[in-house]
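Just below is one structure, and these are the notes that go with it.
With one protein chain held back, the other chains of the complex are shown just where they sit.
Take a look at chain A:
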Amino acid sequence: MFSYCADPDTLEGLRWLSCYLTTGKHLSFYWAFGTVLLLLAVTAPVALLFGFGGAVAARSRVAPLAWFGKGYIALVRGVPDIAFFLFFVIALDQGIEWLRHQAKCPDWDQPIRQGNDFVVCAEAKMPLSTSAQWVHEVYGFWLAVFTFAIVFGAFAANVLFGAMRAVPRAQIETGEAYGMTRAQIFRRILVPQMWVYALPGLSNLWMVLIKASPLLFLLGVEDIVYWARELGSTKTPQFTDYPHGDWRMWYFLFLLVFYLGFTRVSEIALDRLMRRLTHGQATLGGGAGRAGMTEAGPP
């Protein structure tokens, strides 16, 4: 990185550290923080969308839709995350390739399953094996986003399902009295009011999601925990310009600080959101926001 880094053996102290911390490997480590943050930024809204869909489906008066919603919630919540990640991603990947195979190679005469092997024609590979490595990485990233969204969507669906039921019946009745249709009540009364009941559950999910990012490596995405382990492990002089002992503790300490800082920032942001959402609502939190209500109580 710097001009004086050409011969690291002669360096000492801060200069050595500045060279060490800017090797290509360390840049990959810093880059991985971006990957994790991007994953969280994309997964959270997608999972919320899945959750909303699941909750609405589970509440539906159309029986098959309700079964689907309830089945989704029960099934995904019941399967351990690691099993889901290992099984589902391989199955999803093979499913996509199987569909592409059916479409692109209709006159293929060999079986797709040959013993342990899963063999599709070269054109059906996803991504193509001739694609550059970054295409494979982007594909892996989106598989990860989709899998995370399905898993966390199921939990979010359960939270939202409960929140929708927690909205006081009187509020709905008022809407009915005004002659609103079911759709109008849902849109104008139920959804705006349910968030305050959903937020504690959703904020829990967000915290769990932040900490679940190391599962990424199961999906072949090189995340920060992978790089911390790789960079911290003992380096002998034959294979690196920067030999050192077992430094994993320091790298993991750095990760600890990162995760703690990140969850703290999230907590502050969620607190503010909670205050906004409860504003003016007839709950303890909402009442606190109304002038003169805290001490006097109801008139």
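Quick notes on this structure:
The definition used in the following text is that a residue touches a chain if its C-beta (ideal position, glycine included) is under 8 Å from a C-beta of that chain, and two chains touch if they have at least 3 such contacts; residues count from 1.
Methods note: contacts and distances are computed from a predicted model.
This complex has a chain not shown, and the name its UniProt record holds, of "Nickel import system permease protein NikB", "Signal transduction histidine kinase", "Cell division protein FtsQ" or "Amino acid ABC transporter substrate-binding protein, PAAT family", is "Amino acid ABC transporter substrate-binding protein, PAAT family".
Between the chain not shown and the residues A:Phe118, A:Trp142, A:Tyr178 or A:Trp250, the one that touches is A:Phe118. The missing chain, though absent from the display, is touched by one residue of A:Pro192, A:Pro237 or A:Gly261; that residue is A:Pro237. As for the chain not pictured, it touches chain A at residues 23-25, 27-28, 86, 90, 93-94, 97, 114-120, 125, 129-130, 133, 136, 217-218, 220, 222, 229-230, 233-234, 236-243, 246, 248.
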